[in-house]
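One protein chain omitted, others in place.
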Amino acid sequence: MTCPEPTAPATVPQIPPDARDVMVADDISRALRRIGHEIIERNKGAADLVVLGIPSRGVPLAERLAAAISQVEGIDVPVGQLDVTLYRDDLRRQPTRAAGRTDIPAGGIDDKVVVLVDDVLYSGRTIRAALDALAELGRPRAVRLAVLVDRGHRELPIRADHVGKNLPTSREERVHVRLAEVDGADAVRISGGERR
Amino acid sequence: MTAARGDHLTEGQGTTNGMNALLITGARLLGRDAADILVADGRIVEVGSLEAPQGARVIDADGLVALPGLVDLHTHLREPGREDAETIASGSEAAAAGGFTAVFAMANTSPVTDTAEAAERVLDLGRACGLVDVVPVGAVTAGLGGERLAELGLMARSRAGVRVFSDDGRCVADGRIMRRALEYIKPFGGVISQHAQDPRLADSSACCHEGEVSGRLGLPGWPGVAEEAIVARDVMLARHTGSRVHVAHVSTAGTVEVIRWAKAQGIAVTAEVTPHHLALTTDLLVGYDPVYKVNPPLRPSDDVEALREALVDGTIDVVATDHAPHARHDKEHAFVDAAFGMVGLETALPVVSELLVRSGRLDWADVARIMSVGPARIGGLTDHGRPLAVGEPANLTLVDPDRALTVDAAASRSRSRNNPWHGRTFTGAVHTTIHRGRVSHTVDATTRTAEAEYAQ
């Protein structure tokens, strides 16, 4: 048997030189701060919050978001990660990758408000898988979704509660999210498709 | 003692009649000078520069090599008992296609050839087919049980005139039984062909040469010493009894050393090697393909080279096929559970040609010695392995030394397909086989074969 090469960093597609910036580092920071405030407002504080990032780039985003909330509210917000590989419905369509770790904070998720964090919301299938995965880990009081970029083209009835940037795209375009923790610098770029 | 054999095929006596004569033109006798050979009434009637008699069939043998018909000392024809794997008829066709005019049919059939009646039955089935002399080998021990002697004398006295005895497939492991058998066959000039395998050193599960490959593959090892120890014992028994022992399918360099020593002592030992042990090596087993499962097992290249050397220097007397057909369902098991053996009648000469003649280690006269004269002498056949001379029985094989043959297992005349040579190409192939004056096989579409004649 042969396993495909690991996801990061070797097989991350190179960003083509013609890619355009749609968010730079400051935009990303501002967006996360705003989302933090929205979450606090909606939740009436930071009590019972659990922030879970979806690998790979949802994880550092979750950590940043939790830190932003903690800073405002002055309490530690539990943060973890939720790997959804085993719950995907498109495994047969792509090479098998090593499944990632799931790391739920010590307090668990029962009766908590779970904020799922991902970098790009596209078809909605990842979030569908995340909801299934979450269901087997416990019973949260509520689940909310925060994404850095919503690029449209949903295939399932799923909607984000908190969006960093709505980015209308064509299916031919690719959205590249780069984060300092993984890639050395922050950026969101778009490539491919027809120039607008 | 074997005078009666094949007489039924000699139709009529008297002078050359063009209507049943066969003229072979321009064949190089034993690969040397070219001559025409006129065959009639089952015999060679003229050799030289000849005109075709009126009505004679002519085979243009320009560029072909004429050899005395090949003789296989070691063939399994499976009849009676396993006619799904081979019959005397299908085996005879394969033998004729391989250039053989006589084959020794091993005794490990079901029932075992351990009585005069069983031997005569094999003889008669072979004669009924008529493509090749099928010479029964008698079992050494009753039912190949290894415990008491089979009716060696009655088999020798039978119409089959059995002279070669073997428990092949099993070793005559009991030293006392081997000694008595060697003594008992002396009055009628018999020979014991020994399947040398000490059953305590290599039991029936042993299926891979014991060495790095068997270690890695986790297959039960078949160490060379299991053969060498028996051969060493048997040559001493041959010396002690003053009888003749023949070592079947020699597979190791150690056995060659023992035989070389024994011959130097003047002990009456002869030996055979199979084409597969001359050409194929243990490492073929790495894919666990049972087509390469054979007993004794394929050996490493050092052994293979020693066997070639021994054949060239005469330590090993002859090449024998150990043609061992098996039904597909007996081979398609896990390696250790699959049947031992591989087919070989049709490929023996091409393998020898490619391996030894084209490399210059042997010439065609040597091939006649190791594949016809030698086996006929060891097996006591008077009508085979004879010179290509006037008055001799017309058992002939015409070889095309330049024809490349790519082996196709599916095209075999054998009923079985356990062919380790499938897909390999050899240069040097049988063109025509003439058995007792009749064409038993030819690739020449213009020449009718005996088979075709029977079909009419």
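Each chain carries a letter (A and B) given by its place in the written order, and its residues are counted from 1.
What we mean here is this: a contact is a pair of C-beta atoms (placed from the backbone, for glycine too) under 8 Å apart; a residue touches a chain by one contact, two chains touch by 3 or more.
Following the convention adopted for this analysis, contacts and distances are computed from a predicted model.
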* **Omitted chain, identified by the protein name its UniProt record gives, among "Branched-chain amino acid ABC transporter substrate-binding protein", "Aspartate carbamoyltransferase", "Peroxiredoxin" or "cytochrome-c oxidase"** => "Aspartate carbamoyltransferase"
* Which one, B:159, B:240, B:329 or B:361, makes contact with the chain that was left out? -> B:329
* To do: Please pick, from B:47, B:164, B:181 or B:339, the residue that touches the omitted chain in the full complex.
  => B:339
* To do: Write down which of B:72, B:120, B:210 or B:303 is the residue touching the left-out chain.
  => B:210
* Asked: Tell me, which residues in chain A touch the chain that this view leaves out?
  -> 1-6, 83, 85-87, 91-102, 132-133, 136-137
* Please identify, in ascending order, the residues of chain B that touch the omitted chain? -> 210-219, 221, 223, 287-289, 328-330, 332-339
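We take it that only the chains that are shown with their structure count from here on.
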* **chain A-chain B separation of Cα centroids, rounded to whole Å** => 76
